[in-house]
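These notes are about the structure you will find just below.
Omission of a single protein chain aside, the complex is shown with its protein chains in their original locations.
Up next, chain A:
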Amino acid sequence: MASKIPEKALHLIINAPRVTLNSIKPLPDSYTLKVRQRRSRAKGGQSGRGNKGQGQRMTLPRLGFEGNNTPFYMQMPIEPYYQNHQMIDLGRLNTEEPIDLNTICNTGIYKIKPNDNEYGINLTDEGADLFTSRVNVEVQWAEESTIAAIERNGGMITTRFYNPECLKAVIDTQDHFRKGLPIPRCPLPPQDALEYYMNPENRGYLADPSKLQEARYALAQKYGYEAPDYSMDRNPALFKKMKDPRQIFFGLSPGWVVCLKDKAIIKPKDEDYIQYYQS
């Protein structure tokens, strides 16, 4: 019995698979199989398309279709932020003019929906280390790090509030003028937002102007850069352009009507109207 074990082992070794010409497979893509798909059903075949149904009639559902479920590739929300990140680099915004919500919306790539309780732009600090533009920008909300990134480059930032009515006029100015309505008067922010817009640390538009410079200096000390001096800028006029808290467009007062057809501005003369819109 024991004498058979070495024999079996030898037999195993002899018959074990080894590299021969038979056992070598051709390399992938060394040759291609020709698919012989019959195109005609003249001789009674079904051309490899099976019997009846969507396959044969070429009405198969689209790729990724899950049979009445929302397909997986459509469940992910779109986040097209990359467009908004390059507004200055691509020349969509002119840095020699003050940038506000109106100019940003006029680029046509930034959308705000006031009906969905959106109140404007929240400028975040993503890419703050790479930011090098000197701008005078007006947004609705900004973090401390964002303010630092803008002021480090000698720019200016203000945060301001628009109510939904004014927001609609600012976002789509042409649409507002087409309705033949006067430019609205921007009301004050609501009670719970007043503190933010009065705080010079947030560069609020209702903050005390004398305290703003102090806040700028304090932030520069905190982040380690030189506080901006707007009078020494190459274009000091850029930082002198200001809007009244009631005003929503540069150079246009509330209560004025702009006629696009006649290219004319119509102003009210009645004292009551002037008082209401200017107060």
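Methods note: contacts are C-beta pairs under 8 Å (C-beta built on N, C-alpha and C of every residue); 3 or more make two chains touch, one makes a residue touch a chain; residues count from 1.
What we mean here is this: contacts and distances are computed from a predicted model.
Engineer: Of the options "Ubiquitin related modifier 1", "Multifunctional methyltransferase subunit TRM112-like protein", "Elongator complex protein 4" or "Large ribosomal subunit protein mL64", which is the UniProt protein name for the chain that has been left out of view?
Structural biologist: Protein name of the absent chain (UniProt record): "Large ribosomal subunit protein mL64".
Engineer: Could you tell me which of A:G50, A:P164 or A:P187 touches the chain that is not displayed?
Structural biologist: A:P187
Engineer: In the whole complex, not just what's shown, which of A:I88, A:A128, A:A220 or A:V257 touches the removed chain?
Structural biologist: Only one of A:I88, A:A128, A:A220 or A:V257 touches the chain omitted from view, namely A:V257.
Engineer: Need a quick check: the contact residues on chain A for the chain that isn't drawn.
Structural biologist: 177-182, 187-188, 191, 194-195, 198, 206, 255, 257, 259-262, 264, 266, 268, 272-273, 276, 279
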